[in-house]
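Structure record follows, encoded as structure tokens.
The complex appears here minus one protein chain, its other protein chains still in place.
A, B and C are the chain letters, set down in written order, and residue numbers restart from 1 in every chain.
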């Protein structure tokens, strides 16, 4: 059994990791830590876990010591030091935060305001989006787990970019996220009475996932790419829907595009390409690690519309982290991750 | 007092007209009709109206006879005959359906499958989007009240198109609508357990509001325009958010664009241009006739993002119809329409 | 025009008063104050009010000076001093808080922990539930506006208690409230992701509205009454549903009970007794000052079930305050309060 520990277990990502690890046949929760709730059982913060996970929150050092793999669910900026400690202790670390996602220190500084404390660690870190970078992940010790939007958008777009069907300039990702993406912390715009029956974009043109999406698209396409990314906040708990728009190159035909997606994702266990006429819906991937993708061609305007749906807390966070853990520990990639999305 | 009648009063648009007319100081509900509930009081269908509107549903002929203005809230295709009857009786008709919205019979046939029964009537009909066509509406007898998306999208885009700030090709309208837009009729995708916690696009590239939006943009810009329009269904009751994307022309500057919108909407009582940094939210226009617009410039990608929010049942349907009634009857345009959006 | 000011205008009750006063033909908002937002326009806190109420938040003294009537929407405990200032300035005060609701200082101390600073003021204060105490309210200067549950429960129960149809002991009020009752302040249990899809009782046997409900029932029935009161938090914005249970006395017949309610509420403009077979629903009173009541007899178990529905922010707070203002200023009681509940 893999001993899996969580630093920052009382945030939403940590809580979801606890739930998913309990479904994993070859991993067990070894230790949890929390700054705010040290010394208290996890089930005091999450009463739904009563009698199922009453483990007491300890310190990060405690988690490192007791674990083979450490999931770091920390606010951005706090993972670098922890990564150094994990490396020193010879433990695998899967970072749920952004500290190791951007390869460019300049971009990291621009969007997050920090610096790379130990460039050697950043060299070792790999970006954990298995559908694109599987071979880089296997056997590594430091995984930068992608953000939620940064998983959904490339999954929708990459086959059409690599297939040369669309113009690489002017791509738009109009995304909508459930509120758990904003975390457990309180704020006026996640106050029930204010979000309920509301809907709006936020951080238009300034969301930190922008450079991360661009990095993935640029890395895969071999050319620098810029996109327009607009996230919106949905009055639902879970899910991201990414409606992506790319101008079709002359001659790009629907059948070819669809065939390219089918070929690209044929062996991917967590990507479901929907049949013509269907549309991706966050409802259909809830509580699961699946990504549903639907393709739509606007012939009148010459536009590809590729829509992806994921559960932001699973494929967009904790589930993908376990998928990465499986890769690192050489388990079948789907281990513990195949539960069905509930019908309601 | 203007005598206002409603044909098709038991649908959602009809019900909203009843509510708004009750707030109007110079109009009164004269008669209502309903095919499904003829002979029954409106408050049997809408128990919230008990003791406030117990008027019995009669026949369309009854409504025409008792009214100065007839609001026709009928399924698409049934308004043409009624319009002929209203014309014969010398009554004003404001059609909430699509029969008179498209000027081109060819487009009407392509998107709705019908024909123009009496071309002369179509000649007389004017398209009732007051912010753009106010002068055409005054004093007319047959008003084609716009659809919801077809109000929100042009309000967001027109000043930047007319100002020459954006490329007319490749414009995208990614829209999200509350569920009342789908009406009172039952369907699996508006069943509570299925829409709740769900979110998806629908009728991608095939929604009937596409040619109507294009007609407005083409009419105003003086050139044929095509857009990509993708509607989504939100798990909320009311509201449309239109996130519109248009590529900036070289040299287009944010200050100029903002100034152009300010000038364009300065005297519009129902359009609120939000200050820089704010984002339009459907919550802020609920139950009101306001349209909030926020502007965002993506300098990195050269894209204008114009976001508009309306209440689909008010500015997107019943409220705009009353605004048109006010214009037709030469009342101040805001009469009866200035109630504040509730804070929650 | 009555000059109406609000102390504590940026809380939810204050915001709702602003909305309702704008609908009142004989009152106008004269001034607003807020501790947290002094010097800022109200529309900065409530962007839906932009261009409709951009009044700047001032000080309480400012409000008193500019107003004929001061609505005090303050946290419990802060109203007593303000009341003294209003009295000194000869202004009417309608207190939305609890400081003047309980006649017994002992009960006030037990449930709220405070004391009566000026007993003379408490002598003058009248409890503003018009359906029961209308004659006491007219012309008074200090009105204690009831709480939300304390309006809904007595309206459901009083006719059956006064009619002698039910046992006064063992009465149960199982109540469910929308989340706006918890106010604008942030808390974990009103965080969207935690309340959404959740439902639970809170403050079971310890909610501060208990003695207030008992005071009303005891006052009207002339005997000391105790009830069991259990509130629950609903994942909706507005509304209170009170499902009240009282054991039927031997011989109590449904027709008699129904007739007693009809007689009791015949002339009440805001109480709608539903026909047999219908059930009160919070949906049907939203945004309105109406109270819907449905009666159900469980013959098998000998139980009266009386269900009332109000909008907690209107009849349960701001609307009732305006109803009281109308009484104090000798206006028709329904002035400004007759807008229809929307159908959706």
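Here is the rule we go by: contacts are C-beta pairs under 8 Å (C-beta built on N, C-alpha and C of every residue); 3 or more make two chains touch, one makes a residue touch a chain.
Bear in mind the structure is a predicted one, so any value in this text is a computation, not a measurement.
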Option touching the unshown chain, where A:160, A:177 or A:237 are the choices: A:237
Sole residue of C:107, C:220, C:303 or C:338 that reaches the chain not shown, by the stated touch rule: C:303
Which residue of C:101, C:184, C:247 or C:272 touches the chain not shown here: C:247
Option touching the unshown chain, where B:79, B:237 or B:339 are the choices: B:237
Interface residues of chain A (partner: the chain not displayed): 12, 15-16, 18-19, 22-23, 46-53, 180, 197, 237-238, 272, 274, 278, 281, 283-288, 292, 313, 338-344
Touching residues on chain C - with respect to the absent chain: 170, 172, 174, 176, 193-194, 196-202, 204-205, 210, 226-228, 230, 232, 234-239, 241, 243, 245, 247, 279-283, 286, 294, 296-303, 305, 307, 309, 344
Contact footprint on chain B, counting only the chain that is left out: 12, 179-180, 184, 186-188, 190-193, 195-197, 235-237
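The working rule: only the chains that are shown with their structure count from here on.
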Rotation angle superposing chain B onto its copy chain C by C-alpha atoms, nearest 5 degrees: 180
Shared interface numbering between chain B and chain A [over half = same, under half = different]: same
Central subunit by CA centre of mass proxy: B
Distance between the centres, which are taken as Cα means, of chain C and chain A, whole angstrom: 46
Chain B and chain C: spacing of chain centres that average the CA atoms, whole Å: 37
Between chain A and chain B, centroid-to-centroid distance (C-alpha), Å: 38
For chain A, residues that touch 2 or more chains besides their own: 193, 196-197, 235-237
